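The complex appears here minus one protein chain, its other protein chains still in place.
So, chain A:
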Amino acid sequence: MKLPAFYLLDAMSKNVYEPYARHFAPFVLGLFLETYQQVDQATRSKMEEMLLTWRTASPTGKELFGVIQQLAIERGIWGSDSNSTGGVSGQISKAQVLSELEFTLSQKERALQANAWDTTAQKHVQILQQLRKLVEAGVSQDELRQILSQLRSLSQSPQPATAAAPSYPASSTPSVNSYQYPAQPSYPRQAAQSIFPPPVPQPPPSTTYTSYPLPSNNQPKAEPVDPASLLSSVKSTGAPPTDIAGLYSALLKAGIVHATGTPAGAGAATASEDTAIASSMSSENLSRDAARAYRKSVLSQNIKLTNVDITKKRPNINHLLYDRLPAQCKQCGVRFTDDTLGKKEMEDHLDMHFRQNRKASQNIGRGHSRSWFVDLQDWVHGGRVDVKGKGRADGPRSTNNKATLAAEAAQRDAELRTQFIVVPPGDEAKPISCPICKETLKTEFLEDDEEWVWKNAVRKDDKIYHATCHAEAMSSMHTLATRLRQDMSSRSRSGTPDSLRATPPKSMPVIRPSLSPSPDSKRATLKRKANDDDYNVPSSVKVESNGTPPMKKLALAA
């Protein structure tokens, strides 16, 4: 509950800025820190991410609420975290660096997702991941400072791809359990045996991370590592670790960076997506190979479709249906090959059973009924909803729903757009703008009625709005009002009961993109708006695609 309220504050301040940011500035420090103390880890990390975006979020590229507030909040969060190594106040804490590192890393990863062939981004991601391991292992104050400054310059470098990045995969709900650390890099030991070149600390490939910056007090404490020993170990590679470039080159020389072909330290969601991209080629090859092998074995059976062959020959069916497919699902008897591809398919299949069982257990006591058959067009274009095929428990229906929802939205949108208001005589030349999106309303001459009209317009309380903007605002009004009320009550009474606790992960896909530099995204919105006049983009799709929560438009209107 708190996080969405913060995101609202965030969106209002970033997108409108004046006068909200000014009004929020006085209490944002107290509010942020107080909330930070109360919420759980996942929310904290989200808040940290948001905080980092505030650094450059004002229209002039400065701190959103002013440098003083920003620093105070940052100090309040990371400075007071005395558990972490070197967490003496005034100094840079490991947690802070880690948090920023994660932030930059996720930025880069998103850029990478948007453009998988961006080798610079790829390199950055790898380096950052290695860097994170180093920092986790513990580094000196000096290095922390260098890393930090380097990071900031890196994260502020222009990132056009980020704004256009696709919405985050829905599967990225943080699962805290999956946050595992690789085995502690064996630096101290290396230091002791520094006559040998240090072995490459290859992370175990199975290690998975969530892509969320987890604050340090949730991390298994790194074994006490003397930074000096690390330093010496790094030194033993020959490169002086005094500058960050040197550190990079040290990493490179140590073979860490290039040795890991697939970034093992990527976030769980990112990793799966990355590997999906990276291995799409190889999995395609695998399935091609499998198909080829199958073709060979089928064609090697010498059977013609003739009465004699059919009745007289002995079929080698056991091989095709059983021996070739030794792995069997215990639940339903479906079989798979035992090669990589088959294992993958079987995993997917078992996942399907799991989901289906869970759904069934949730559904107990709820009545079911036969569905209508699908529309002809849906049937004809149904194609292969699920390529893996085995058991699409909800596949076809949900896509249909999506299709119908999208169609409905499109229809509603089209209807809205046909609304118009006749321009009062004499006002034809007067530009009128929609109070919500600030765009001018287009005038058009209707041949049939022989009148000038404002297209896509609706009149409410003597004001003329874009019909689409108004409908959107009305639909989000209700939810927003509720949120505001909750926000108010939680602010007025500091000891807020737990019932207001957030369950934030679900809101990820919408909120993530607000991390992008705000002025850009605002411009993107306006541009999109302009485009809307040309295409009929369903409003829901529109909102998702530019990543702006619907509340933003209302905020603009308020």
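What we mean here is this: contacts are C-beta pairs under 8 Å (C-beta built on N, C-alpha and C of every residue); 3 or more make two chains touch, one makes a residue touch a chain; residues count from 1.
Everything below uses one rule, namely that contacts and distances are computed from a predicted model.
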Given "AP-1 complex subunit gamma", "tRNA-splicing endonuclease subunit Sen2", "Polynucleotide 5'-hydroxyl-kinase GRC3" or "Phosphatidylinositol glycan anchor biosynthesis, class C", the protein name in the UniProt record of the chain not shown would be "Polynucleotide 5'-hydroxyl-kinase GRC3"
Out of A:Q328, A:T418 or A:S433, which residue would touch the omitted chain in the full complex? A:Q328
Which residue among A:Q41, A:T56, A:Q150 or A:T337 touches the omitted chain? A:T337
Since one chain has been left out of the picture, which residues of chain A touch it in the full complex? 288, 291-292, 294-296, 298-299, 301, 303-307, 309-311, 313-318, 320-322, 324-325, 328-337, 342, 345, 352-353, 355-356, 359-360, 363-364, 367-376, 379-384, 386-397
